[in-house]
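Quick one: structure below, then a few questions.
Missing here is one protein chain; the remaining ones are kept as they sit in the complex.
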């Protein structure tokens, strides 16, 4: 009977096991839910659908990739209006007499133009790992607010260059492993600017070739390049022939914190005889600048800079730069771009600027820029100017800031009649308030910004007489206090 | 024996169960197919492969996205030839004398140029949800069919503006939640055109700032903007100083079906004294228009329009617009774009147009455009014109349509000698047939279209004498019947 009872129990258990198998082999406590077999079948169906979807996606990505792979579009633009309440306003960072020799003032509420840079790039990579990047930039700047600007257009190609990086044949060398070779027309990669003055501390640009990121030691990185620029106006075959060549060595130490840039400039035809035939002595004149003096054929330029990735420990950054130039190097910002300078020309410029956070809702950006230069275009000429600028931003909502700018410039200019300019000594100051919308408040460099603004500016009466062709020489724009208003969009990406 | 027999049966069943386990736990009726365990193993392998593929895809998408995210390219272009059988043909929507004051005629078979708009945009979104979109447009129009057109090029930047939408700080307000802020150089978003005449009903463009889509009530949406334009030719400092400012309020009711747009225009220096120094009275002249009259310094403009998203119940749409302008507002299409208008200038324009389907294979688009304006440039001048136009399309294959255009224009113009123009009264008519290829027949607005065409046009002899510098004033182009032929591509996307 025990065997029969045991057989009866076994019978029940085996029947239970058989029922479990009929349900797909699930343990008893899961038989109330889906059978394992059904789950697997569902997984298989979902997997098939997922595989199909992934294939479709992959071919979409391929077809997008085939066409657009390696493409990028970047740019800068500002577009705005500036009015004195009746007609066009006047402005721009170089609007004062000191601006004629590079003395920028604050840009906020002071720009009347639509300036656009469109940059298109194409990157690719070879099987051996070497990468290339080609970049071309179109740019335009006009003052007319009209939409059709063909007759005022300045549209032109500012960059067209290619880079090779991660070169496979350099991979064995710690010095050159990370080096980038380039050739073509470009802005130097290491140019840097004071955004609030719309002026570069240093701006090297032209056509040539060079190398970046030669790693001499762990703390010593070197760039070198040779660039060409033209001085002539291309109106005669002689002016077409003039070129300046700029040889540059640019070194960075201590993770880029310290920078030493040295430039040599040569332009052997810059004071060349204009005509080499003819017996008439009047026809054997050499090329002269606007003041009648023979310009330099060479120059030297140096920049020493300190780049701090914080503002003395706080949020932001701080930068200091000292620039010196002689001869053709005495235009210390746009290296080699001024062909009117004399051999004895000298300039020394100092830039100190940065930005940081003052409090939860306030940010500040102070700037000092000053220069003393002499013997530029006329022996004995003398130019001194100093700009102080302060940009403040008060974050009021997640999209809205009140932005303020205070600017003051002092200048003492003795151009000795160059280009019809008169000796001038005086001050300029400007205050601007600009209610500003942006995607996210809290960062000086986040764009786009949409702003309206009101600026009040005034200057010493003597500055009105510096030149009849500059802003202060115009009839609607005289010392005594000027209000200007406007709207502006600014973006970069 | 019963127990033994039972044990024997159980033995068989248990052995059966064991065999099933050996096969992966499948129920007996599935043992002929794959075991569950093997299916799971296969699923796991496929899943691994799918995960790898998805990772690869994701990194492709990332690398495409990093470079191109938010980028878009849109545009418009037409490029064609027009010949009278010997040399260049003549044409364009404003080819008749009435065209000098905005009287467009049909464009089909009547365009001799290559006109291109390239529009590049970049969109982005902040973490707080606010979106931005930057748009820049290059445009060019030339009549030479040559490929190298540098000496005739009109390439210029027509737009450069940024928009902020979905602003996080506006999300609490039903009125502003969907509003878009913008600033820069642009065409107003609400401009609309009569495609078949290549003329806008209203075209507001310039540089400024504004807001779209302020939702005052469920049925009342409002846009507002302030835009600037220039009138001067920038040849003198005085002409550079002239600006017009256009303040616009544009309202839509009943889901955009009804539109009321109001514009005020101010240009305080438009008749300013050209020189304010000098005792010679001849030097104290004010700015005058080409007829010697002082132009207006202000203007008013209004548009009332009805936008119907169907053609009286049928496929297509229907639009009606009535425009009135006074002073600088009397150029009723291009708001604020004509600085020659007098204070007393007045214009009233009516536009009625739409498109619909006539039958399975025929579509029709009728247009009426008419204007009466007076005291425009010379007190007492008077301009009346009316254009009727009919575009017909007959769908013959999935890629081919025969397109026809019938146009008639009547004009009665008394310019009182403005710009050398003579009193003219007469009619113009044109008939065009254009065999047309496209991707998919059946839609007036699907592009590209590739077409060849033949046009026959004629006009009243009196119209030949309106001007010596317009089309009808040319020696190869006189009343009496003119055949012209050509090819054209047109696209937008």
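Letters A and B name the chains as they come in the text, with residue numbers starting at 1 for each one.
Quick note on the criterion: a contact is a pair of C-beta atoms (placed from the backbone, for glycine too) under 8 Å apart; a residue touches a chain by one contact, two chains touch by 3 or more.
Worth saying up front: this structure is predicted, and the values here are computed from it rather than measured.
Trainee: For the full complex, which residue in A:68, A:215, A:361 or A:479 touches the chain that was left out?
Mentor: Selected residue, touching the omitted chain: A:68.
Trainee: Which listed residue (A:240, A:290, A:461 or A:475) would be found touching the missing chain in the intact complex?
Mentor: Touching the chain that is not displayed is residue A:240.
Trainee: If the missing chain were put back, which residues of chain B would it touch?
Mentor: 3-4, 7-8, 10-11, 14, 17-18, 21-22, 24-25, 36-37, 40, 43-44, 47, 50-51, 54, 57-58, 61, 64-65, 68-73, 75, 77, 79-81, 83, 85-88, 114, 116, 118, 121, 123, 138, 140, 142-153, 155, 397-400, 437-440, 448, 450-452, 474-476, 487-489, 491, 493
Trainee: So which bits of chain A touch the chain we can't see?
Mentor: With respect to the unshown chain, the touching residues of chain A are 2-3, 6-7, 10, 13-14, 17, 20, 25-28, 30, 36, 39-40, 43, 46-47, 50, 53-54, 57, 60-61, 64, 67-68, 71, 120, 122, 124-128, 130-132, 134, 136, 138-140, 154-162, 164, 167-170, 181-187, 205-209, 226-230, 233-234, 237, 240-243, 245, 267-269, 272, 276-277, 337.
Here is the rule we go by: only the chains that are shown with their structure count from here on.
Trainee: So the centre of each chain is just the mean of its C-alpha atoms; given that, what is the distance between chain A and chain B in Å?
Mentor: The computed centroid separation for chain A versus chain B comes out at 33 Å.
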